[in-house]
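Working notes for the structure below.
Every protein chain but one is kept in place in this view of the complex.
Chains: A, B and C, in written order; residue numbering restarts at 1 for each.
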């Protein structure tokens, strides 16, 4: 497959380059350059081949990893040229009216209906047939994986509280307010009411049978990568810890990138890998159920998941080119 | 006042030395040495004077900052010798039966009744008269300050969820599992059911009128100092954000170390200071109320609060020797 | 003394506010606001009083902590209005022709001659008489303190190699290239030839009797504050370690903020303090002498040293308002 990456100057884009360089299913890899020369990333052994936006139409598939609003303006052209599209922004994740409410009017509403939501653990078959895939959000991936089995089992009664934290790479590049001086030795909440990832999370849970609201409290961590979601809810009945583990282990049996584990998960264990680690607790004191999920926001939360979708779309083994081990220490 | 510090080899103990060295109410300061020589701390301009446990009985007041179990064995002797005691461990924070349930039998149950709980914002008058003061826990200080006004107002209906995170200094010294290699770029939950600080938190809230259970989810941050508590609850009725701010601002008017602020608090703003920063939100989507509190676990969460108690006990201005500004960046 | 701070929106400026707020010799403290409102710093317990540039002429002394080029345009006006000036930029540190060579033409060359170089350990008497003081650079302070005694003793034969590293706060605010994502877990050299601090270092050493060139290799550390200089040189004769210690201990006996210690220094021991820790080694294998110096770049390397100068200028105890203990851990 010939593959292009649009938005290679951002973190998700450069992570795509890192992972696609050695991908066995990729015969040609181009970073799309726009006007000025592509940024040269220090971590890559060599600068990737580059092409213009027009030349990228020779590719079989294009990954779009720009900010929201970018893909909706160019996806149509690529699809018309016979190029499949995987978009990592919010552009095709939501129904038209929900998108408009959170982000404003959409430039290509006719494509919103065609897009397949690229969450492999929810819809492998749909992704395998898709030509336009909307890659999920990073926090959304962690929260959905953490709650899906309980939601499907009808075990969530309500009062779902999601406390989550992300490394700063989730906030993008070139932002002076993310300077090391002010973030090192610092921890803080942000956007604790009305975060834009909420509608995507709630849509996913609704699809699994739980339609109540979430409280979503994101925090910024003094580190580069990693997301941890610490979730609790009122169960529909008293649940033993072993029931919880049995439910999740069965739900995720056969998944290559999900690990349901007894130990509480930690972000560093997933660093650089496409894994999401999950654990569960039943708290007799408060009567609530606890679920924890950890992943690397740039891999399973962005570029890795996009490549997982790519693998499904191309009929390759789902694990092709995707590390399952993290860096430790 | 002549002052001794027992347990100066630990972090809270050395923080006491840092803050007491220049304290205007301290005429003599000794670190108690036990057997081997006192550890020489690199941050202090000079090694503090030291004394034996026996010699420490010449002091007017002794700070005890050892692990739980240590103060209960020696506090009596000091009190008998006319030395006031401020203990930073859990030894005198809880009623006898609660202590026994979480920590095992107590060596000096007769003293448990005499001890005054040293939470200045809850009981200034009591502390001013006390000879044995139990300094509160670090997480407990943040959570109590965050919930006290709402609890007193009767605004908490239930489902209180506390997600909290601490820098590693809260876990003590000399523990190989706290190595930088494994904690840098890492974030993880721990002790999410049955944390030992729970009974102290719930006792404090009960004293303010709320008797339901808490869910307490502590996490370990990749940094040295700082605690953030991110709390949410079901309110007893719909609350506007400005009502919340008005309640807290009134409750904490006149407090030197508490800042109720519009912006969400961040731990680094309190680094090295005795301040606790608080903020509030009313979330219309979930219907829950949010409270956030940030402090330095070794200052307002330990040594600083102990010195605040010391000031009250000595009739000194409550702010003596206690920084209100943090280090930034 | 009534004191104003110009440039309070930068890190050195806000550090001045932190330290001057509780300074016993300061009766009024104003942050100069320019056009838009002063930035509200999260670490300060309350916003400082502010004034216009014009109103600042009511002060007895003004600290200028803007970028180079700023003070040279306004210092004259303040001096004419009877306000003493301490400038933290490079504007008055160098002789006219040297300044011009590194920074371009100077707007107030007539003032360059009047300025006193504010290095307390080199020239207390001069500073006490000065009305315009040029506060030294951060790296320069560490290197000068590390080499001064050896230079005066004539013990440096040549081949002086200074490897130094600084936390990112030394590079200022609002620079996207200092983002935590790219600096965490990273260490790198920069400006290894022709760093602008070189002429100031070499001027200081020349004043102490050593006129050879330095090699100065600065590095950027993944942390907020702290400078370590690791220096080696060819000695003029074989030197025993105890001779070295004796020389430095004698040279710095009586200094409040310098500690000559057996253990190798570490930056964190000086965090938030005005101390500089020094140690020495004689390496029999290479025949070179090693000197190490650690300090907090925003305190002894900037704001603290400026306040030390202020104390000298006002006849206050040199240690007034300046912490000697660092934060640990």
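Points to keep in mind about this one:
As a convention for this text, contacts are C-beta pairs under 8 Å (C-beta built on N, C-alpha and C of every residue); 3 or more make two chains touch, one makes a residue touch a chain.
Model, not experiment: these values are computed from the prediction.
Considering C:108, C:128 or C:264, the position touching the chain not shown turns out to be C:264 (whole complex). Against the chain not displayed here, subunit C makes contact via residues 159, 161, 163, 165, 167, 179, 181-190, 192-194, 198, 213-215, 217, 219, 221-226, 228, 230, 232, 234, 264-268, 271, 281, 283-288, 290, 292, 294, 328-329. What subunit A contributes to its contact with the hidden chain is residues 11, 14, 17-18, 21-22, 41-45, 168-169, 184-185, 224-225, 259, 263, 266, 268-273, 275, 277, 323-329.
Contact between subunit B and the unshown chain involves residues 11, 167-169, 173-176, 178-185, 222-225.
The criterion applied here is as follows: only the chains that are shown with their structure count from here on.
Centroids of subunit A and subunit B (each the mean of its C-alpha atoms) stand 39 Å apart. Put simply, the C-alpha centre of subunit B and that of subunit C have 36 angstrom between them.
Once the centre of each chain is set as its mean CA position, subunit A and subunit C turn out to be 46 Å apart. Touching of two or more other chains is recorded for residues 11, 168-169, 184-185, 224 of subunit C.
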